[in-house]
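Could you have a look at this structure, given as structure tokens, before my questions?
Only one protein chain is missing from this complex, and each of the others stays in its spot.
Our next item is chain A:
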Amino acid sequence: MFKMEISYPEIFKQVPKDSDDFQLQCNKLSKDIVDKQKTILNVIENLNSYLTDPSHHKREYGTHILSEVISKLSSDALSLQELHFINKFYTDRLRDHHEVIPAVLRGVLALMSQKNYPDGGCTEMLSSLFQNVSCQQQQRGDRYNIYCIFKHCLEFRSDEIKSMGLDFVYGFISAIDSEKDPRNLVFLFGWLPQLIRTVSLGHLKEEMFETVSCYFPIDFRVSAQDSMGITREALAEVLAPCLCAIDDFASDCIGLALEKLGSSMRIAKLDSLNVLKMGCGVFSEESFLLHSTELWASIQKEVYSASGDYEIESLALDTLSAIVSRISSSNTDTFKALLSNITDTSKLNLRPDAKLFSATGKILEAVTKSSKVSAEHVIKQCIPLMMNTYQIVSTIPERLIVFQQLISIVAIYSKSYNLNEMEELKLIPNLCLQAAIEDHPQIRALGLKSLGILHNALSEEIRVNFYKSMRVYLVIKQERIVREAFHHCLIQLTSSYTKEVLPVIQEVQISSEDDLIVFMDCLVEIALISDDIFQFLFQKCIGDDLNTSTHAFSALKQVFIKQESVEFLENYLQKFDFLNVLIDWVFSKLELLNTRDKMMKDVGEVLRVIVSCHNCDKQRIIVEKHLNRVIELFGLNKIDVSVFVLSGLIVRLDRAVLSDFRMPDFIIEIATKTTSELVQVEAFQLIANYLNKLDSEDEITRILVAIETSSTNVDIARQVGLCTWVTKALVMRSHPQSDKWINLMVSSLKMHAPAAMGFKIVLDESYDALSTKSNCQKRLLYKQRFFTQSTKSINEAYDETTTAHLCAIAYMLEEIPQTVIKMQFEQLIRFISLGLDTITELKPLTAIFTTLDNLLQKKDPLMESYIQTLLPRFLKLSAFKDSMYVRCSAIMCVSGYATAGYPLHKVLPFKSDVIVALGKCLDDPKRLVRNKAVAARMYWYIMDEPI
């Protein structure tokens, strides 16, 4: 039945232990066993000469082969009987020569993973292991294997190790005692708490604690390369749960933590606090009560002396909070004495000029947080005192400090309990209300903020009183901090008492445009909290007073921009039939709206958000329903602002939906004829949006032809504007026609210098109408292609009589990636130096300086190569008459050469020129320029001087 046996010693004799062939042979043997070609006993018998050889080297080799074979077997390959036999064999082998042990351990681990591993096998194996193998004398990997055996027994054979009783505990402690390798420790500490909780430690509990606690606090300082991925923090994190694994450790653990907390080492303090905090979840309250005085004394010391160490301070406070919370339920005299101790100490420091005021406040907050009993104690003892201090102190900063602290404590209490339950707190809301109407803005802001924080605890009387002041806050312009505090308060009150706030809002009296602006700012904050308020704002938008509508639409736009959740908006808007009502209103007022292009722009943007909330089908329905109305209306009345409505409907449409609709011709007409600049730009962008998103080439050609035809009779500025946006649309989608339009843009530079700005527009990605958000096509590397193509054309068309070409290059430099600039720097340097020589406008010059300064800051070698070309030009421009900003930028670049760290021999020849030139800047009429010159000159002065 079985194959002819071949002697394994013969085979393995030729094969080195660490070779691939060895693994191959072992795999083959395992496979044979799994396939029932052989039994494990056959293998052992065959290996007999190795396993029983007098030489321990051969025995080690034999065991190694066997262990390797077993480890490659599937977990159900061996029968109970076989495992009995092999287990006995391995148990016995643990007594072998120490060089054989590693192979035995690997085998044991593999054996234990077998499903049929016999009951009692573990006990036998562990007893032999404890008796015969001294764990700490093994190498790191073998120790790891021993720990793996323990872990395996804990996870799968816990009953056996429990029945071994203290023998196991003793053996285990002896095995792990004085382990030093951090990798093994992280592994061991990972499951040690589970082991400690599983087995009964009996009289060995102190030994176990000692064995673990000797590592505390972890002091592990190895460089990142040598640490093998293990950090001090990782070790500390796994050690802490071991120290507080069971309640029996409580006394020792608290004592140890207290001792280490007193040390001067920062990490000792942090680890101790962590252990104490963790212990609160395990140790009994008696243990903490027993040490409560020392704990309070130590933690108090840490908080008071933390001096800016935020981590220690906050951990100490958290620990205090956890401890007080743990012992709160006891309600014993010791607990009460501790609370009195805390508040008595704190009372001494509750004057705002006391150095420890802020730390004391934090301690009181931590204790208030712990439990109801402790919170009530703090409030009874300290709040009346603080309220009194607030009334007595005279300076504003001191009043602010006390009030802020007072509210922080009360806010913690009010989060979990009812403010009215405590006599001491009944006056607090009134105090906040008074503060909210004081003269000083900071106090007023704090009062408002406090009312917001305590919104749930405000009585009806207080609320009614506050609503009277609220009418003023809703319309009168306030300082920024007061405004923000009021908004916070308003949001909280509206969320809790919508029905009360709504009438106040509805009855607000607006007497000027400033009032309206303030009021709308408030509505933006609360519009989406309740339907009624949103409805109110919406009614303001579509009311008869167009001045109010202007501001209301601006507010509505902000509401939509702030709300990012598309689903939320969609549901919300459907509820109000928002879109239809809005468009109907616009149509009803269209003639009146023609002069209000700014408002209509906001309407358009609101519409964009609404359209983008819908899916393709719904978008199609919307456009079908409204597009024709807009086209008809324009045909009848020639109303320019209808372009905003159209843009609102179209710009965010999905590409598939947009392609179904022809672009209305009148947009080109508006673009070329309107007198409003806003309308004109909107029309340009809308045309560009169509051109970028349309799929049909015919339609694109039709639009382009229409544009070319209609732009022949219009002024050059419009022609250039239209050309810019068309080019942008085509370039972004890499359309074949884009080269033609780029050339048109370049040729327009000679006729109309501001055309240079168009090159910036093409590359600028911030326009919503041509963004991916509006579903536009944006091809990879389109910026690079546009830049290369246009520089080529500019190079050919360059004309010395105008600086427009150079300005165009300058604007492009600002927008294209630095890598592209670097790649083409050799061609660009000609334009850059000509630009620095001849351009006199601020913007393009600043664009060049920004680009070059970025290169300097990155110590780019190109700037080093062209120092002779650039530095004299910077120096010349440091005296540029027309603009201080050019002078500043030029000086920044001069300074950049000194700070970038270029080789001294390259920059030093320019030192005397720079010092002389910047010397003149020291007498510049503008202080900002002088400041920059002083700094730059200092850098150049000390460049080669000893420091």
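Note that in this section contacts are C-beta pairs under 8 Å (C-beta built on N, C-alpha and C of every residue); 3 or more make two chains touch, one makes a residue touch a chain; residues count from 1.
Definition applied: contacts and distances are computed from a predicted model.
You can't see one chain of this complex, but its UniProt record names it "MIP18 family protein CG7949", from the set "Rab proteins geranylgeranyltransferase component A", "MIP18 family protein CG7949", "NADH dehydrogenase [ubiquinone] 1 beta subcomplex subunit 7" or "Ribosome biogenesis protein Urb1". The chain omitted from view is touched by exactly one of A:Met265, A:Ile392 or A:Leu928, namely A:Leu928.
Although one chain is hidden here, its contacts on chain A can still be listed: residues 882-884, 919, 922-923, 925-928, 930-931, 934, 937-938, 941-942, 945-947.
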